[in-house]
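Removed: one protein chain of the complex. Kept in place: all other protein chains.
Letters are used for the chains, namely A and B, taken in the order the chains are written, and counting of residues starts over at 1 for each.
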Amino acid sequence: MSNETNTRLQAKFNEGVTEVKALIKHPMETGQTKDLETGKLIPAHFIEEIRCEYNDEVVMSAQWGVGISANPYLAFQFEGGKIGDKVKLTWKDNQGQTETTVTEIIPK
Amino acid sequence: MITSRRNFLKNTLSSAIVLITSTAILSQRVLADWSKMAFTAKNTEEALMALFNDSDATVSDKITIVSPEIAENGKVVPVEVKVDLPRVESITLFSEKNPVPLLAQFNFTGGRAKGWIKTRIKMAETGKVIAVVKADSKLYQASREIKVTVGGCGG
Partner (left out) sequence: MSMSRRQFLQVMAIASANGLLPQSVFAQRQQSADPYEIPNFGQIRLLHFTDCHAQLLPLYYREPQVNLGLNDRQGKVPHLVGHAFLKHFNIQMNTPAAYAFTHLNYVKAAQKYGKVGGFAHLATLIKRLRETYGREKTLLLDGGDTWQGSGTAYWTRGQDMVGACNQLGVDIMTGHWEFTYPAAEVLANLKQFQGEFLAQNVKVKEEALFVGAAAFNELTGHAFKPYAIRDLSGVRVAVIGQAFPYTPIANPARFIPDWTFGIQETEMQQLVNQIRHQEKPNIVIVISHNGMDVDLKMASRVTGIDAILGGHTHDGVPQPTTVKNRDGVTLVSNAGSNGKFLGVLDFAVNKGKVTAYQYHLLPIFSNLLAPDEEMQTYIDKVRAPYLAKLNEKLAVTEQLLYRRGNFNGTFDQLICNALREQNDAQIALSPGFRWGTTLLPGQPITLEAVLNQTCITYPETYVRNLSGQAIKTLLEAVGDNLFNNDPYLQQGGDMVRTGGLNYVCEPTQAIHKRISNLTLDDGTALDMNKQYKVTGWATVANQSSGKPIWEVVVDYLRAHQTVKLDKINLPQLIGVEANFEAYT
């Protein structure tokens, strides 16, 4: 995964509020699904933790289970933000893979 | 014209958004600890106890769950939670009939985040989606029934 990016991140500022949207390419396997060809269970593989920082301040952190859909989508808002400032999103899954994505806040 | 999700990667790379990726192991300082106990709980009370040491959440009409009446796909059910309460600290989502009822917990540290999230969840069968909100150190909740069905036979 090292050279690929699996996260699409966007932060838009409007009337004092920054809205962050993220779409992550991830299977979110529950560990309960059978591989139809081999008949064996596909191992659990899901994002456990996700965090969003604005100027090094954590504005949202979440813990997820297997009940979040594959290719997770998340939107949330925080007060403040400035066009051109950086928003950073980091996630880590149960197999230890992690990814950090940074974007600049743009006007809505 | 319509972009498929399969083209997602390509679009991401060609977009104007600045992207920096890192495979560095994250420090435990910034990521919340994943609560194994809450995510192995078999019902919402157990999970709430594991998360908040409290399972008594007051039903509140200040919490709105927006979702379809019937899931178009039980594996991908869009859910929006709007909270009209001051000092929202977290939103925790459950699907009562799932093998793992706890879906996710969103923590709004620093007090900047609005009481609002949108995400997409898996639902095993027809049942309640429950949002538990911690606001001003108290627990509140709201729920919404979503039907999950076999498709077909559309007239």
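Following the convention adopted for this analysis, contacts are C-beta pairs under 8 Å (C-beta built on N, C-alpha and C of every residue); 3 or more make two chains touch, one makes a residue touch a chain.
Predicted model, so just to flag it, every value in this text is computed and none were measured.
Visitor: Checking the contacts here: which visible chains does the omitted one touch?
Guide: A, B
Visitor: In the whole complex, not just what's shown, which of A:8, A:26, A:51 or A:88 touches the removed chain?
Guide: Touches the omitted chain: A:8.
Visitor: Extract the touching residues of chain B with respect to the undisplayed chain.
Guide: 1-5, 7-8, 11-12, 68-73, 78, 118, 120, 126, 147, 149-155
Visitor: Across the whole complex, list the residues on chain A that are touched by the chain not included here.
Guide: Residues touching the hidden chain, for chain A, are 8, 10, 21, 23, 71, 73, 75.
Here is the rule we go by: only the chains that are shown with their structure count from here on.
Visitor: Between chain A and chain B, what is the gap in Å from one C-alpha centre to the other?
Guide: For chain A versus chain B, the centre distance works out to 13 Å.
Visitor: List the residues on chain A that touch chain B in their complex, please.
Guide: That would be residues 1-10, 17, 23, 25, 28, 30, 32, 48-49, 51, 53-54, 57-80, 90, 92, 96-104 of chain A.
Visitor: List the residues on chain B that touch chain A in their complex, please.
Guide: So the residues of chain B in touch with chain A come to 5, 8-9, 11-13, 15, 17-26, 30-35, 38-39, 75-77, 93, 95, 98-110, 112-114, 116-122.
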